[in-house]
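All protein chains of the complex are present and in place, except for one that has been dropped.
Chain nomenclature is as follows: A, B and C, assigned in order of appearance, with residue numbering initiated at 1 for each chain independently.
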Amino acid sequence: MSEDLNLLYTDVEESVRDSVRSLLAKRCAPEKVVALYDGGDAGQRELWQALAGELGLAALLVPEEHGGAGASAREASVVLEELGRFVAPVPFLTSAVVATTALVEAGAGNLLGPLAAGEQTAALAVPLTTSPDGPIPAVTADGGALQGTATSVAGALEADVLLVPVRTEGGLQLHRVPAEAARITPLTSLDMTRQIADVDVTGAPADAVAEGEAAERAVRAALETGAALMASEQLGVAQWCLDTTVAYLKVRRQFGRIVGGFQALKHRLADLYVMVESARAAARYAAAALAADDPDRPVAASLAQAYCADAAVLAAEECIQLHGGIGMTWEHPAHLYLKRAKADQLAFGTPGAHHARLADLVDLPAA
Amino acid sequence: MSEDLNLLYTDVEESVRDSVRSLLAKRCAPEKVVALYDGGDAGQRELWQALAGELGLAALLVPEEHGGAGASAREASVVLEELGRFVAPVPFLTSAVVATTALVEAGAGNLLGPLAAGEQTAALAVPLTTSPDGPIPAVTADGGALQGTATSVAGALEADVLLVPVRTEGGLQLHRVPAEAARITPLTSLDMTRQIADVDVTGAPADAVAEGEAAERAVRAALETGAALMASEQLGVAQWCLDTTVAYLKVRRQFGRIVGGFQALKHRLADLYVMVESARAAARYAAAALAADDPDRPVAASLAQAYCADAAVLAAEECIQLHGGIGMTWEHPAHLYLKRAKADQLAFGTPGAHHARLADLVDLPAA
Amino acid sequence: MTGTEEMIKDLTRRVEKLLAEYDPARTDRLEFLRARFDAGLAWVHFPEGLGGLGLPRELQAHVDRLLAKAGAPDNDPRRNGIGLGMAAPTILAYGTEEQKKRFLRPLWTGEEIWCQLFSEPGAGSDLAALATRAEWDGEYWVVNGQKVWTSGAHKAHWGILVARTDPEAPKHRGMTYFLCDMRDPGVEVRPLRQITGEAEFNEVFLTDVRIPDEHRLGERGQGWQVATATLMNERVAIGGGDIPREGGMIGVVADTWRRRPELRRPDLHARLMRLWVEAEVARLTGKRLRQKLAAGQPGPEGSASKLTFARLSQQLSGLEIELLGEEGLRYGDWTMKRPDIVVFTGKDAGYRYLRAKGNSIEGGTSEILRNIVAERVLGLPPEPRVDKNVPWKDLPR
Partner (left out) sequence: MTGTEEMIKDLTRRVEKLLAEYDPARTDRLEFLRARFDAGLAWVHFPEGLGGLGLPRELQAHVDRLLAKAGAPDNDPRRNGIGLGMAAPTILAYGTEEQKKRFLRPLWTGEEIWCQLFSEPGAGSDLAALATRAEWDGEYWVVNGQKVWTSGAHKAHWGILVARTDPEAPKHRGMTYFLCDMRDPGVEVRPLRQITGEAEFNEVFLTDVRIPDEHRLGERGQGWQVATATLMNERVAIGGGDIPREGGMIGVVADTWRRRPELRRPDLHARLMRLWVEAEVARLTGKRLRQKLAAGQPGPEGSASKLTFARLSQQLSGLEIELLGEEGLRYGDWTMKRPDIVVFTGKDAGYRYLRAKGNSIEGGTSEILRNIVAERVLGLPPEPRVDKNVPWKDLPR
């Protein structure tokens, strides 16, 4: 591993964070977000327009020659921390990170212009649970026509463009399909702030943006980047849960005492703090390794995902428990974070899947 | 499983407990026991004579027709709770439970007389870590003469008679070898209160007490009984650790307060109490299933060993931690319990080995 | 013939008599239930004239069995769990003769459903901090305040209510217990939606609710004592009955594991087996507890069982979602509903996961239960209290 990677936040990163946070604080209140669970509108389209357009987040990872900001995974990770902190229902991860990475790696940077400009949104059409090292779920091509359904796709509902892995006799291909040509069926999701959908592309017009090894490499790079950077989203979720719980327990009284003064709770919060700071180190390392294209990148990605996925779930569970009854209610935002954390735990491979991948990478075979 | 098994202690069992406890309280103080770690004499021979002879514990599981008490695993389990509570360095488990069971199951009850009378002590010559369902470690027979070493045998140092599994061309046999004919090498053991030894029986005179399936059945029954009833010893260890820690924290003061009043410690002790009571249910069920020869016996044995092994270790670890510095010293008896608990965790199969056995028994295959 | 055998024989005779006089096939359900109550066969351990015969509680099972065999209607006890489990024993213990006569029969038959008005937003674990006021205006107790976590309030006829009648007294001594008519115009019930999307519970707003003094249960200022009796009955109920191996959440997960080999992975197997062991040990622990109770060795270990149950149901339901993988991303239905009956292991995996979070909060949080075990079982010192002897009105809130 590279010992010289900077695990702190640079000034530039902090200023990215500030602008994202101040926009989200104004436009992404939990009372609005929760409407998604009842099929309502949370203003998510306008929010994404503002983030993508005003702040230029859609262009972050797009190379400058294709109209992007040419920023690195480090800045993207800070954006994801803030999006996690607000459980923001926007397709930054699915479009501006995963799909964008797939196109860059596929050498199809020329298609990135509309994405960078925030005019289009894209999604990689594989199940959200696909891990970077497993088999790549793909539809088939019957003659020239696509056939099949990509299930449980995140970001599909928001997408204008779908990137569809297609298994052909000649190997894997990555196709570009206009979203309006696919039958997209929304699914009732555990996390409605990142609703999944089944995407049936049977008969849809498509053009291949990469073939064979290049296609495989593009999809795997996209998934690994997703796993690595979602760790920062999970960090943001965990941080909100810790901050919110600490703040509540500083004012809540029972038995005539500030509840946060009861030692058993203090110790649990101390453990939670240690875990969140650990998650931060893991997430920062994954982002830094990605940004530096460090050879340790695969280890860093799986390490971060294995650790941060569980950390976010535990933080959200403790948040609910330590709030007592109020944390169980629909009107308190804690449940939004629990649902996001639990869905994120499955996304891009469970911690167990990343343990298995690490076992290969660091030579600790199971048997 | 049998729903009608009694998980409580009967009056008879309580009276067995009382007599064992009062003898141990007089003759098995921790200050004496610790001498074993420096190669000293803890009076363990006299102690075993008293338990075997005065209280008749060596005869408990010996059928009445062979001069025994014909008691059941239930009474033996209560004895083991008390022996665990005092980390008593006596061969009750190895001789009066495991070796005795092997002989009874081998149909060699006629050899049990001297054991029941406390005149002889026996040991099954397999590693203490042997689990009931794994391969049975055995020496070989070259022509008529034994050849090989049984490693890490518990109870061998105290034994007059060794029961040695022997692998022959005709299958497994169980042989009886006089201890003085074997080369017994004591090993520096993590738990010196149950010191292990390597037993080289090469060239020793031997006579077979069981052959083929009968030998295999006898050894497996002995190991399963060992696993099932050691759970009660582990319960005794855990109970001592809980009781001792609670008693200490009720008098120890720091920061002007009784330490046991600090909520974080109260909650940990509450969790420990819940665990010990759970271990009790598991250990009692294993003993009851064994005593009733219930068809659920194998599940009960592995369940109890899987649960109680970890419970004893955790209780001993918490005992050390919650005593603070004093628990780390040689002069406090806590370390005797930690060492016993950790060695017991390996004995008759680790919790992981019993999980694997349970997976087979209850149809939850790994893959 | 032993005493028990004689009692059983006598009960059998009484059941036969009831069945002869009121043939279940031809009698109106309610008429039958009332007759059963009047025959003392409702809850045989209650006194004669109040639905019982003053017999040991265990004998009830015999009566229930005989009546079920004869096809008699039952009182659908799940519809009125709070009435039967909490209100009835409290009314029996603290009620006047008039109150017992008035309330127990329609409670048992299910003609009148009950709910519980104890918790408040500012008084959860610390129930004695409650702020709902009841003031005597010379004619009525006038009640104002807000209650929360009231299951079934929208279907209930009566509520057991604790309110503050003396703010000058220390918190535990200034409360009084009432039976509150839920049809009073000052009672407003609003569903309280939970993280599952459902509203199992309600908030209840009390505005100038008028309660006559004959609906006061126990003495003025005795509310804490009466409420404690109610809550002890709740804990007894939570203990639950015998369940078979793999009953509960472990059974759901084990079943999925067996049915769907394609989901199996080594890391999940290690966790599954550990939880299987813990669940089975927890079951045996509960069984041992009930054997102790039956042998007349009651103990406070019920709190321990509830702690374990909550932890296991949470860990198992969390594991289930990881096991399901892609399917774990889905949820059954977010539509706001008011369920009649809650089954923790029911519905989909997402529901089980979310609903299980409540198991360590409702009916005493796991934190409070650990305090109880530490203090009452292990005898460790109580928490430092600053609110014991201060007038309620002077406490910081």
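Convention: a contact is a pair of C-beta atoms (placed from the backbone, for glycine too) under 8 Å apart; a residue touches a chain by one contact, two chains touch by 3 or more.
Bear in mind that the values here come from a model prediction, so they are computed numbers and not experimental data.
Enquirer: Can you list the shown chains that the hidden chain touches?
Expert: Hidden chain, whole complex, touched shown chains: A, B, C.
Enquirer: Among B:45, B:183 or B:257, which one touches the chain that has been omitted from the display?
Expert: B:257
Enquirer: Have a look at B:33, B:73 or B:128 and name the one touching the chain we're not showing.
Expert: Touches the omitted chain: B:128.
Enquirer: If I consider the whole complex, including the chain that's not displayed, which of A:7, A:25 or A:145 touches that chain?
Expert: Considering the complete complex, A:7 is the one touching the chain left out.
Enquirer: For chain C, which residues reach the chain that was dropped from this view?
Expert: Residues of chain C in touch with the missing chain: 266-267, 269-271, 273, 384.
Enquirer: Please identify, in ascending order, the residues of chain B that touch the omitted chain?
Expert: On the chain B side, contact with the omitted chain comes from 37-38, 127-129, 151-152, 187-192, 196, 253-257, 262, 264-265, 313, 317, 320-321, 324-331, 334-335, 338-339, 342-343, 345-346, 350, 352-353, 355-356, 366.
Enquirer: I need the residue numbers on chain A that touch the omitted chain, in ascending order.
Expert: On the chain A side, contact with the omitted chain comes from 1, 3, 6-8, 246, 249-250, 257-258, 260-261, 263, 266-267, 269-271, 273-274, 277-282, 284-285, 303, 306-307, 352, 355-356, 358-359, 362-367.
Assume only the chains that are shown with their structure count from here on.
Enquirer: Please report how many Å separate the Cα centroid of chain B from that of chain C, as a whole number.
Expert: 43
Enquirer: Indicate the whole-number Å distance between the mean C-alpha point of chain A and the mean C-alpha point of chain C.
Expert: Averaging C-alpha atoms per chain gives centres 42 Å apart.
Enquirer: Measure off the straight-line distance from the CA centroid of chain A to the CA centroid of chain B, and report it in whole Å.
Expert: About 52 Å, centre to centre.
Enquirer: For chain C, what residues touch not just one other chain but two or more?
Expert: Residues 266, 367, 370, 383-384 of chain C touch two or more partner chains.
Enquirer: Going by the touch rule set out above, which residues of chain A reach two or more other chains?
Expert: Residue numbers touching two or more other chains: 262, 264-265.
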